[in-house]
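Of the protein chains in this complex, all but one are displayed in their positions.
Letters A and B mark the chains as written, and numbering starts fresh at 1 in each.
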Amino acid sequence: MKNLTIKMLLVLGGVSVISAGFLGYVYTATYDRIELNREKRVKEAIYKVLPEIDDYEKISAEPDIFKGTGGGVKSGYAVLAGGMGFQGEITMMVGVNEEVNRLMGISVLESVETPGLGDKIKGIDFRKQFRGMPILRQKGIKVNAITGATISSDAVEKIIQKAIKDVKRIH
Amino acid sequence: MSLAAIFLSAVLVNNFVLYYFLGICPFLGVSSKIDSALGIGMATTFVMTMTVFVTWPLYYYIISPETGFNLPFLEYVVFILVIASLVQFVEMFIRKFFSHLYKALGIYLPLITTNCAILGMALFMVLREYSYIESMVFGFSAGVGFTMVITIMAGIREDMKYAPIPKIFKGAPVTLITAGLLALAFMGFSGILSP
Partner (left out) sequence: MLKEFIKGLWKDNPVLRQLLGMCPTLAVTTTALNGMAMGLATTFVVVSAGIVVSLSRKLIPKQVRIPVFTVIIATFVTVVDMVLKAYFPQLSSALGPYVPLIVVNCLILGRQEAFTSKNPIHLAISDTFGMGLGFTFILIVLGSVRELIGAGTWFGTVIFPTGPAGFKPLVIMVLPAGAFITLGLIAALYNLINLKVKGEV
């Protein structure tokens, strides 16, 4: 009986240690690429919401705000903003023009919204409404919600409002 | 989110079985008798609540990149190990004190380990950044929601035994379609929590 217990513990412990070691190895092996992918996606998202800029610089952290350079009148700010959606965290890039009175566009980086409903926030039909949307002094912006996905749409509105506030603070 | 909202959401609006498809295997496998459905439901609820009790501190003090030692790659292994051990414990407990229940549940007890609902619940808990108390309520209500739906299903299936079902629909097909209709009915609850 006692021998069996010891054997059981040894096997279970051994398997766990081997597994942890193996995973640690794979983690370090893939870590750089995963980070690189993340940076690449942030970069792509910035150019997506500020399409006419030549380059950008990070001007603030937490939240990360980037200022586009070049591109003259069409330059602006890109904010990496996040908030709670229907299923989990939504992370997106919000583009605002230099005068902070119009949105330039949004791009969703990460979301786990319901496929077919809430995840339409990633789709062009939903996103195109933000291109050039005026930012009102009092109310900020108003989102046209997706049918059947009011909570996801409201979440997007909230995230954008917060992003606008963050830009105004440093503008 | 208030505790009441978490409870209502996990039990009715975003029911684990009918909305997230978690815990389907026991849902389809065990739910032909009300007694065994209630039994597996209660065992699952207990394991879920215990899982939160153990995994929450483990995640936030050891695994988490922000407050722990940054070991995200161990998340799944640690969670599943905790769940498997808890299930083993519940199995021994039921075998000792409720032997008739043990006979009825048969092979499905070890399969609670692979009840996706439990691991899914632990992962959602982390994803939604619930506090310790919120997580406890969440785990418990996910279990209650699971028990409720699996018992309803068992009730329907007990009656369905006497229904003239076309031969090709017997077994899995009719169960799945019934589950689909149940899911449709539960969509009616989605209005409860809209802002």
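Heads up, the rule we're going with is that a residue touches a chain if its C-beta (ideal position, glycine included) is under 8 Å from a C-beta of that chain, and two chains touch if they have at least 3 such contacts.
What you see is a predicted model; the values in this text were computed from it and never measured.
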Given A:M8, A:I59 or A:I170, the one touching the chain that is not displayed: A:M8
Residue among B:L38, B:V54 or B:I80 touching the omitted chain: B:I80
Full-complex contact with the absent chain, from B:C25, B:L38, B:V54 or B:M148: B:C25
Residues in chain B touching the chain absent from view: 18-25, 28-29, 73, 75-77, 79-81, 84-85, 87-88, 110-111, 113-116, 118-120, 123-124, 127, 167-177, 179-181, 183-184, 187
Where the unshown chain meets chain A, residue by residue: 4, 7-8, 11-12, 15-16, 19, 22-23, 26-27, 30, 33-34, 37, 41, 87-88, 110, 112, 115-117, 148
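Here is the rule we use: only the chains that are shown with their structure count from here on.
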Cα-centroid distance, chain A relative to chain B, in whole angstrom: 30
Sites on chain B touched by chain A in the complex: 72-74, 77, 81, 124, 127-129, 194-195
Chain B-facing residues of chain A, complex: 16, 19-20, 23-24, 26-27, 84, 87-89, 112, 150-151, 154
